[in-house]
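What follows is a single structure, and I will ask about it in a moment.
As you look at this complex, bear in mind that one protein chain is not there, while each of the others sits in place.
Going in written order, the chains are labelled A and B, and every chain counts its residues from 1.
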Amino acid sequence: MGYRSTFAGIAGATTLAVIAAVAHAQEAPAAGTIVDGSLKGKTLTFVSYGGIYQDGQVAALKEFVDKSGVTLLNDGPTEIAKLQAQVESGNVTWDVVDTADLPPYVHCGKLFQKLDLTKIDVSHIPAGQVGECSVPAMNYGMVLMYKNDAYKDNPPKSWKDFFDTEKFPGIRAIDGSGDPIGALIEQGIIADGGSVENMTPADIDKGIAKIKALGPDTIFWKTGAESQQLAESGEADMVMMWTGRAMTAVKNGAAYTPVWQDWMVVMDQLTIPVGVKDTDAAYALINAYLGKQAQEILTEQTSYSPIHNEAQPKVDASVAAFLTNTPDRVKQGYQQNIKFWVANFDAASEKWTALMAGN
Amino acid sequence: MKPFRIILGLFCLLVAVWLIMPTLVVIPMSFNDKKSLAFPPSGFSWQWYANFFTNPEWSNSLLNSLKVASIVAVVATFIGTLAALGLSRMKHSGAGILRAILITPMVVPGVVLAIGIYAVYLNYQLVGTTFGFVLAHTMLAIPFVIIAVSASLEVFDVRLETAAASLGANRFTAFRTITLPLIAPGMLSGLLFAFVTSFDEIIVALFITSPYLKTLPVQIFTSITRDADPTVAAVGTIIFFATSLVIAAGLIIGSKSKRS
Partner (left out) sequence: MNQTIDTTTAGGSDPRPAGRAASEPRRWRLADYPSLLTVPAILLLIAAMAYPLLTIVLRSFSEPEWSLQNYVWFFSTPVNLTVLARTFSISAWVTIVCVIAAYPYAYLMTTVGPRMRLVLIMCVLVPFWVSGVVRTLAWVILLQDSGVINSTLKAIGFSSIRLIRTQTGVVIGMAQVLLPFMILPLYSVMRGIDLRLVQAARSLGARPALAFLQVYLPLSLPGVFAGAIIVFILSLGFYITPALLGGPRSTMLSTLVQSQVLSLLNWGRGGTMGVVLLVSTFVLLAVAAPLMRQRHKQASRS
């Protein structure tokens, strides 16, 4: 009890100090700053993808809700069409939207506001992750999980093995939840012997053909819940999974092992739609979210890695096993060519849809 | 003939199992002790029922559904009964065509209707409003009311009303005292069908829902796609037993009134 109140006292004092500092400076309030009672009577709707992820985000925002007095509503999953409709009709009910990594680049300025960086503090975010219309919501990975029984002494070690159906027979499960997975197509091109240095749209077909060649048994899971279920029930021999779901599956007893070589770096993005009723309140939410403490809570509740470089979450071994921000993991990670996929979004989407529909 | 009967019986038993299995399998899943849908459940707990009643996301969606479905049931029964009465009294051939038009919502593919309604509602800012839900669901429910009331009107002799009128009753009195009691069972089943249509509707609801107004099927669907959450099984079990109670009560009251 005593410890807690001391802790709260320190936190309160820090906040006060920060507020005082902000009052004097013209720059953005430090990440994590929350002004007491500043949003009393206001309502913000936070939209994300549900599951342990959104639960963790809500937990990370709890201090923001308690202090600012805002009423936080949650919705999801994020659907860009719903957002488009809201923006076009001028009736935007989503205030802060957590999206996949491409949409803020594809629809920047049209659906998503260009961010005013004097209103949020992005100085602690990993290099190269702040977009014109977005800041990262967290970092995570798309990791290859293989079933221990299926490949006893000779487990797959890379995506190349994932695409090698002769040496590594078995059922594959792939993310079919929506947008094309650029990184997987790129890995397909590499496995096909091609290069992703100077990709052209024609290369998309090569990558897709490689995915198709995985065979008719390939499972395209539509939700994270489904991928988790696939691992827990042992239905697939290799599952391409989000690290958060992979961790939960292992916790629930799935006998699977992750392959970290070329794990696909993914981030969710935080965005503010064009036309929200109270832009400043939305900025306040994002700035609170980017804070060190909020990021620590987020990571402690999910397996997602913090996007605050000083965050030191206290996590147990099973969670730490799936964190992606350790120096080793950072080296092994594979980053898709965002520019290429944004430029070829329509073509990639059409080909991906055809793949999803079994054609 | 005997072996034929046995084969027929076995076949039908299989069909019956096929019909009721999905309903029954939900019940054990609802007592799962883990947040998983693997069968059989590994242990027993009531936590998913507790979650349903204490988690506002679930309880609010139930209340929303009850509210929307109740309004829809009343409005659709009123409008549908009027239409059925009109149709039954129309002499010319137009009646058949009009009837066909009025029951088209039953056959229009759900997604097509849903994207159309979604597009229109966006223009008129009806997404996520009670009025929007009631409007769409009433349209979907009217055919069921028309069919139910029409069925009870088929056995009804219009001359009864004429007779009452000739005995000095005004038209409304004749309607109230003769027609209404005779078509009441049809209206009641229409009311029930309308309620269930709205209470169970998912496709249009998925498109026109908002964080401020979520119906139970939307909440169930979201939950299924987010997590393997046995709360869905608990909801299914609750609905199953609630419906069973209503039907059992109906059967008992029915048999009692028959006896007396």
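Some points to look at:
Throughout what follows, a residue touches a chain if its C-beta (ideal position, glycine included) is under 8 Å from a C-beta of that chain, and two chains touch if they have at least 3 such contacts.
Since we're looking at a predicted model, the values are computed, not measured.
Touching the chain that is not shown, out of B:Phe156, B:Tyr212 or B:Phe240: B:Phe240 (per the contact rule at the top). Within the whole complex, the absent chain has one touching residue among A:Gln84, A:Thr165, A:Asn252 or A:Gln332, and that is A:Gln84.
Contact with the chain not shown here comes from a single listed residue; of B:Ala50, B:Leu63, B:Leu82 or B:Ala184, that residue is B:Leu82.
One chain is missing from the display, and on chain A it is touched by residues 79-82, 84, 176, 178-179, 216-220, 222, 229, 233-235, 349, 353-359. The chain not displayed touches chain B at residues 1, 4, 8-9, 11-12, 15-16, 18-23, 25-26, 29, 37-40, 79-80, 82-83, 85-90, 94-95, 98, 101-102, 104-105, 107-113, 115-120, 135-136, 138-139, 142, 146, 170-173, 176, 196, 199-200, 202-203, 216-217, 220-221, 224, 232-233, 235-236, 239-240, 243-244, 247.
Operating definition for what follows: only the chains that are shown with their structure count from here on.
Chain B has its Cα centroid 40 Å from the Cα centroid of chain A. Interface residues of chain A facing chain B in the complex, by the touch rule stated above, are 45, 47, 49-51, 73-77, 85-86, 88-89, 91, 93, 222-225, 228-229, 232-233, 252. Against chain A, in their complex, chain B makes its touches with residues 34-38, 118, 122-123, 125, 127-128, 210-212, 222, 224-228.
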